[in-house]
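Apart from one protein chain that is not included, each protein chain of the complex appears where it belongs.
As written, the chain order gives the labels A, B and C, with residue 1 at the start of each chain.
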Amino acid sequence: MEHLLDITGLTVSYYTDIGRAIALNQVDLKLKQGEKLGLVGESGSGKSTMGLAMMRMIKPPGKVEGGSVVIGGVDMLQLSDKEMLKRRLSTISYIPQGAMNSLNPVLKIKRQMIDAYKAHYPNHKLDQILQLAHETMISVELPEHVLEMHPHELSGGMKQRVCIAIGILLRPQIIIADEPTSALDVVTQRQVIETLNRVQQKIGSALILIGHDMGLMAQSMDKVAVMYAGEIVEINDVQTVFTSPKHPYTQALISSLPRLQNRGEFRGIPGMAPSLYRLPSGCRFHPRCNQQQPHCQTTSPRKSIFEDEKYVTCHLYEAS
Amino acid sequence: MINYFKRNISLTIGLGLLIFLILFTVHGLLTIEFKQAYPLAVRPKQPPSLKYLFGTDFFGRDLYTAMVVGVWQTAIIGLLAGAAGTIIGIVLGFISAYFSGLVDAAIKFICQILTPIPAFLIQVVIASSIDKRDVTIITMAVVVFLLSWMAPTLVIRSQVLSMRERQFVAVAKLSGMNSLEIIFKEIFPNLLPFIAAAFVAQVFQAVFASFYLAVIGLGPLREPLLGNTIWAAQSQSAFFNGWWWWPVGPSLAMILILGSLALINMGLDEMANPRIRNKE
Amino acid sequence: MSTATLELKNVSKLYRVSKKEVHALNPISFDLLGDPARIITVAGESGSGKTTLASIMLGLLGPTTGQVLYEGKDVSTLSGSQYRDFRKNVQAVFQDPFAVFNPFYQVDHLLEVPIRKFNPGLSKVARRKAMEEALEAVGLQPSEILGRYPHQLSGGQRQRINVARAIVIKPKILVADEPVSMVDASLRANILEALVSLRENYKVNILYITHDLTTAYHVSDSIIVLYRGSVMEAGDITKVVESPQHPYTQLLINSIPWPDLERKWDNQQYANPDIQEISGSGCKFYSRCPNRQSGCQVTPQLVPLFPRHLASCLLHQPQANLDSNLTQNL
Partner (left out) sequence: MFVLKRLLFVLLVVWSASTITFFIPRISDINPIRERFAELARLGGFSAGELEKIVESYSKAFGLDKPLMQQYFDYIGGVMTLDFGVSLNKFPKTVLMLIAESIPWTIGLILVTTILSFVIGNLVGALAAWPLSPRWVRGISTSFILFQGVPPVLLAILLIFFVAFKLNILPIAGAYSIGTVPDFTFEFILDVLRHQVLPGIALIFGSLGTWVLSMRGMGITIQGEDYVVFAEHKGLSSYTIFKDYYLRNAMLPQVTALALALGNVITSAIVVETIFGLPGLGFVLITAIRSNDFLVIYGIVLFITIAVAVLMALVELLYPLLDPRVRQGQE
């Protein structure tokens, strides 16, 4: 089956005074229409860079050094700047992490939605746009009068839903939500995630939820991609990730989770994530791996691909 | 260290200019005859030449000597008024932030009421109320200082207040430090860049203000302060009479002084708020 | 009954924000007993008053009404040596692992000050040794930590240094204000483990303040659920988490994204948290409550429902034979 999103060999580096930090290294990711993927990893694992690279929003000192991001047959990285401007929000949209500050404080919500719309369809009539804005507000469960308000009059959860409303305004094929609930209370978090799921279902787009909360992934995602030090080490359906994780890092991550059953057990992952400036040789996880083998230190593992574009990058699975 | 200077260009250039000015003045002070900076010492109205590097004026003063003395006097006014303003600012700022409540409200209120009053104009009132024959370099410094302590007070107060809300202060309290220790050991070291910037800004303001007062004829008339020289040149219509060197020399010297202070101030700002560091 | 180490008597806090009164904390009373050492969670959303409660207990903030008693004496009137004793024994770990460090100093400063203050007789070598021991106790390599500046360390390392600071002092009570919320998920377990071992090895009573009920469930013995400054439910942690009685607690627990495919969110729709909340008398949760009734305009009392399980909701009848004292139920 044709994939909606096909990322291959995506590589991004940041160049600073200290040297080159490889934030993404040869990442592959495929996604079908309507699929919901959770992208998890600790801070510095490259999950946000992944989202920005898909939007082509990597800015200096960052640099996309290779690979392709093909959406519906078109490689985003090959488009002209002007064409890419048109694709943002209409083909692929991004719901930011800091909803608290992602809305322009001096403009009404209405105006910020109209701006977004007009940037793509400058000739459409205003009442037509407003009609759509109203519908979109309803679909994120916000009262219509929010359109007439300024951001500071809204609560955190409402602001986040306004951001979702702007994100889905043009019915994009792919929605990337970057930790959309990190600053919200659990009750609000649940509602925002549920709203996100509902609108995703309604417009039938693919959804990528970036985050570090495995709980949210378990609650609402179909697939989970686990990132470690700039690479996807495992990508699998949510069932497999939680019940029989393959990669030793995923295994450690899953067993460190606090659940109802394992009260009072603490299983942290020993060691620290490596600095992106000084990555270990061979497998990037080998210094912290409990199933380390001699060749892990020298050779990078290859992908072991299972059916339906799922894979794990670990020497343990290379033979099979 | 050297790398930092490479990055903070304005600080580097500003300090460079300052060092040049210091060398110029020190060398000058060691070689000049002071009395040539005062009237009737040399042949009047001479354009710049090898003998009179910067020319001489209508009253028979050697303008090179006058400039050396003028820069020196400017430095005294700037440092005195600047230091006094900064110290008052630190003391009041800390008192205000430390005691909070009524004391703070009073200090803040007074500063806020005084800030909109154009300081220069009040300085004009003060300076014009002093018997002109008594005006000295020190009185200039005092006049300038009297209305310039509010800005550093407000700056340091707000910095101490924001610093006091920082969590490391709460932790220091939990670790058993008393209020005085917290102020001097925890807060004060972090304020050093701000205090340095406030001091330089204060010196800049003092030099600026005393210069303005002198330019409109409210300086110590007998001294060859840079502003006084310009005022004298203006009142003798130097440009109309073709004595262009008379006002231009001191003007350039003043530009160098204020320019170096402004650059150092910019550099210190950058140091205190690295967030604003330009990414160029 | 032995003297409580720290006793809160009708403590409340009222803020005045431009003429509006905000009840950050409504009167609350409970004691933290010295023995046996326990971990008590104070849970709530932002604005629930949990951080205000922490600041009052630490003596960083004065209560509007009521008293905080340390070993029976009002904290605000403690004399020099008594105050030092209070300071030494009531300590904290804060949320932000960076903000607690003074950027001017090396990280040693954070550990050295309390040793110097509370153990003035120690020699330099002995101080160094105490610092090293504390760092090792939280699983850090002293040689990798001492002499560094805070920005040179990772968030997880910094937060463990904070716990080490508490170990150095060996307090009787530790207030841990959201100690893991700004730390990566994979490192949380290490820090929580360090906290639990403080309780085990040093008999430290810990007040664990959090909005995250999953970690609370894992580390603590009992819980106080706050909502807009009032206690909604309190008691044994397993009882409250496994069978919550107050509609607010139910909502909270139902909203937890358990990392568990067996425990998925149900399809129930809850009252929108964005709706305008009415302030004034009555149950604080009234405007959001799915079960609200006309009687809810009266402020409900915190009453016992089961042994070691209290709730303040009119839906539930108090069990008259049980103790309604909050301390006894924790």
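Convention: a contact is a pair of C-beta atoms (placed from the backbone, for glycine too) under 8 Å apart; a residue touches a chain by one contact, two chains touch by 3 or more.
Not measured: the values here are computed from a predicted model.
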{"item": "Chains on display which the left-out chain touches in the complete complex", "value": "A, B"}
{"item": "Contact with the hidden chain (one of B:155, B:215, B:232 or B:268)", "value": "B:215"}
{"item": "Given B:124, B:142 or B:161, the one touching the chain that is not displayed", "value": "B:124"}
{"item": "Contact residue for the chain not shown (choose from B:19, B:53 or B:113)", "value": "B:113"}
{"item": "Absent-chain interface as seen on chain B, which is shown", "value": "112-122, 124-126, 128-131, 204, 208, 211-212, 215-218, 230, 234, 239-240, 244, 247-248, 251-252, 254-255, 258-263, 266, 269, 273, 275-276, 278-280"}
{"item": "Chain A residues that touch the omitted chain in the full complex", "value": "55, 57, 59, 85-90, 93-94, 96-98, 100-107, 115-116, 119-120, 150, 152-153, 163, 166"}
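One rule holds for everything that comes next: only the chains that are shown with their structure count from here on.
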{"item": "Overall pattern in which the protein chains touch one another (line/ring/star/complete/other)", "value": "line"}
{"item": "Centre-of-Cα separation between chain C and chain A, whole angstrom", "value": "33"}
{"item": "In the complex, chain C residues that touch chain B", "value": "58, 60, 84, 87-88, 91-92, 94, 96, 99-105, 110, 113-114, 117-118, 165, 169"}
{"item": "In the complex with chain C, residue positions of chain B that touch it", "value": "166-168, 170-177, 186, 189-190"}
{"item": "Residues of chain A that touch chain C when the two form their complex", "value": "42-43, 141, 154-155, 157-158, 185-191, 193-194, 212-219, 238-239, 242-243, 252-254, 256-261, 263-269, 272-273"}
